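Here the complex is missing one protein chain, while the rest keep their positions.
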Amino acid sequence: MNALKLTAKTTRPPTVIQVGHARIGEGFTIIAGPCSVESEEQTLQTARAVKAAGADLLRGGAFKPRTSPYAFQGLGLEGLKFLEKARAETGLPVVTEVIDPRDVSWVAEYVDVLQIGARNMQNFSLLKEVGKSGKPILLKRGMYSTLDEWLLCAEYILSEGNPHVILCERGIRSFEKYTRNTLDLSAVPSLKELTHLPVVVDPSHATGRLSLIKPMSLAAVAAGADGIMVEVHHKPCEAMCDGDQSLTPEAFVELVGEVRRLRAFLDGKG
Amino acid sequence: MNALKLTAKTTRPPTVIQVGHARIGEGFTIIAGPCSVESEEQTLQTARAVKAAGADLLRGGAFKPRTSPYAFQGLGLEGLKFLEKARAETGLPVVTEVIDPRDVSWVAEYVDVLQIGARNMQNFSLLKEVGKSGKPILLKRGMYSTLDEWLLCAEYILSEGNPHVILCERGIRSFEKYTRNTLDLSAVPSLKELTHLPVVVDPSHATGRLSLIKPMSLAAVAAGADGIMVEVHHKPCEAMCDGDQSLTPEAFVELVGEVRRLRAFLDGKG
Amino acid sequence: MNALKLTAKTTRPPTVIQVGHARIGEGFTIIAGPCSVESEEQTLQTARAVKAAGADLLRGGAFKPRTSPYAFQGLGLEGLKFLEKARAETGLPVVTEVIDPRDVSWVAEYVDVLQIGARNMQNFSLLKEVGKSGKPILLKRGMYSTLDEWLLCAEYILSEGNPHVILCERGIRSFEKYTRNTLDLSAVPSLKELTHLPVVVDPSHATGRLSLIKPMSLAAVAAGADGIMVEVHHKPCEAMCDGDQSLTPEAFVELVGEVRRLRAFLDGKG
Partner (left out) sequence: MNALKLTAKTTRPPTVIQVGHARIGEGFTIIAGPCSVESEEQTLQTARAVKAAGADLLRGGAFKPRTSPYAFQGLGLEGLKFLEKARAETGLPVVTEVIDPRDVSWVAEYVDVLQIGARNMQNFSLLKEVGKSGKPILLKRGMYSTLDEWLLCAEYILSEGNPHVILCERGIRSFEKYTRNTLDLSAVPSLKELTHLPVVVDPSHATGRLSLIKPMSLAAVAAGADGIMVEVHHKPCEAMCDGDQSLTPEAFVELVGEVRRLRAFLDGKG
């Protein structure tokens, strides 16, 4: 392994990142919302639903890194304004992806946490820029990335003076095609050995299958994750992106209940 | 996917396999023991320890498929006799690997469950032979195998008239090298959608790291596995094989306790 | 890497294996024939065609390791007899796969080279048995196998006293799905650094696409391979197995011509 400096476990106590009421790295944080922001109504309705269900943060993409240039690329500024409204109404802090270093400073004014997506994990210009922003960063693992490479990307952010990095395991690419990616849950306790940074798990992108989200969320809790990030849409069948892996608000309520009870049990409070 | 016949979920209720007191596929089954049988003393001491800790079955290899021809290849018949003694003393049913179709019938007389290792998952002659044996079979996933291919290997056994197959996820090969393999826990709920066969998880071979065995065992429980198989050695530092991933009896006692409590909680009995 | 003894390059000059007129490891050897032996007519017609085109050895499977137990499993003894007739008529030595250690000694009486397929690369019982047979062995790389693991499988054969091992690169499994497997041509010069054994390439199974067989055969020549093994069928559209990757006799004639000319050029005789 390459030498880690700022991210290495030995150098610091576990990092706790305060975002709104959530203390990421201490309690168990649930981040939820639509893959992409599509309209004001969709954003507000989903935000209300995930708030009511007990989510800690709202996620929603205004800039979408899509495989094809002809796919929906996100609403941009308009989408950020919908997220801002949703935050104002629900009080939920907002996580959104940023994909261009030129957008970092102004996008940071609209949201609480900036997400670096899997495809941009080694976009070093972007990493440096979000490092300068001072905002909490949710750094997804690249689908081809070793733990070592991933942590060095976090190191890019920390070395710019920003200590607020949340790692997000979202599945690696393997030969198995039943699931969209292969969720590497052993990364969770492995990272706990290597770094002081909090680790959350995204079972939605990892599996790409609705039926697997609950079992893999519970498994993430049991593996020691600090939180999960799941896709929720108020009307999944109408979603412009990832509809087939988005939970309904009803399914999300059930998920939150089971996840919270399991975590309380494991914390000795069950 | 290829068409599954006998292993497909739709054709049957969940399979429960009775081995000794264990009902694999119904309760939560813990299989434990040394990677390889090395001596009578080692086998008996480890068997007593795992029995006392609450294991349901004893595992131990008498025939070892080793990467190098110059590595220890197992004690063969002598090893089976040690396992037989351990069963007589502890009452634990025994699981052992068989690697040659010529050995199936006589090895089957010494043990309760025959294991097909990852490297032999597509050894079709061996699959047919264990299919004819009528014994319960623990079929490990090949390290390069899709769920579809794995289930078709189970189909080889079932189509010989043997319905007693236990699937064992033991990690797939990926680019990540921090762990020995990449444990694919999403295989557990995926298999529950595809087949009626029970599914156990081997965190020892999957991770190759002592420190990861407990978190991944708990995650396996949460993901819905029917059991775990773990390596335990009464003196890991003296093991001839896999010593660095073998639990001590003390660590195994703790693991069993946590695993059983979690399963009881998830069953609504916690 | 594990220590190689008998297969390591340093211990011996390049191995040359004489089979019929072919000197594998010295000239450029072309092995061709149907994936599976289906009938006497098919075997004889294809054998005549590949002989006429300039093949050095005939390949044909009588025992087929198939993913599904319900797929055609090969003709067994009957198939071997067809191959024997084809050899008698054309003079071509025969390569056939063996998948069960119990069959090695009698199958060896019908053919000239025994093939170990990718799925059986680490079937150590089978490796030991073919090691004892004294016959030349064509050892395919497992689809998940490192060079190190592959060479240790060759070491299993050599350590039984059989020095006649031909390595066959046939593609590894990756995430790419345009091709059936990913042909790892860099394995050819890598193996030339590591071992004295001859190396051939199977572009048919590696790519699974007719249109890629010629370019990848030429690339194999340029990379320094000692030969190729390709699927040819006198009527590909009627093949029971791999018909969509089998060359017609006409296409094979063209392939042989281009491959031989390229090799002659590279040998300084073009």
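Order of writing sets the labels: A, B and C. Residues in every chain begin at 1.
Note that a residue touches a chain if its C-beta (ideal position, glycine included) is under 8 Å from a C-beta of that chain, and two chains touch if they have at least 3 such contacts.
Quick caveat: nothing in here was measured; it's all calculated off a predicted structure.
Student: Counting the whole assembly, list the visible chains that the omitted chain makes contact with.
Tutor: Looking at the entire complex, the absent chain's contacts are A, B, C.
Student: Among C:Thr7, C:Asn162 or C:Thr207, which one touches the chain that has been omitted from the display?
Tutor: C:Thr207
Student: Would you mind spotting which of A:Arg23, A:Arg48, A:Arg119 or A:Lys132 touches the chain that isn't drawn?
Tutor: Of the listed residues, the one touching the omitted chain is A:Arg119.
Student: Would you mind spotting which of C:Leu80, C:Met216 or C:Ala239 touches the chain that isn't drawn?
Tutor: C:Met216
Student: Contact with the hidden chain only, please: which chain C residues?
Tutor: For chain C, the residues touching the absent chain are 144, 146-148, 172, 174-179, 182-190, 193, 206-207, 209, 211-212, 215-216, 218-224, 262, 265-266, 270.
Student: Could I get the residues of chain B that touch the absent chain, sorted low to high?
Tutor: 173-175, 177
Student: In the full complex, which bits of chain A touch the chain not displayed? Write them out.
Tutor: Contact residues on chain A toward the absent chain are 2-3, 5, 65-70, 99-102, 119-120, 122-126, 142-144, 149, 152, 155-156, 159, 173.
Rule of thumb we're sticking to: only the chains that are shown with their structure count from here on.
Student: So which chain is farthest from chain C, going by the mean of the CA atoms in each chain?
Tutor: A
Student: Would you kindly tell me how far, in whole Å, the mean C-alpha position of chain C lies from that of chain B?
Tutor: Their C-alpha centroids are separated by 34 Å.
Student: Averaging over Cα atoms per chain, report the distance between chain A and chain C in Å.
Tutor: Chain centres of chain A and chain C, defined by C-alpha means, are spaced 48 Å apart.
Student: Would you mind listing the residues of chain A that make contact with two or more other chains?
Tutor: 174-175, 177
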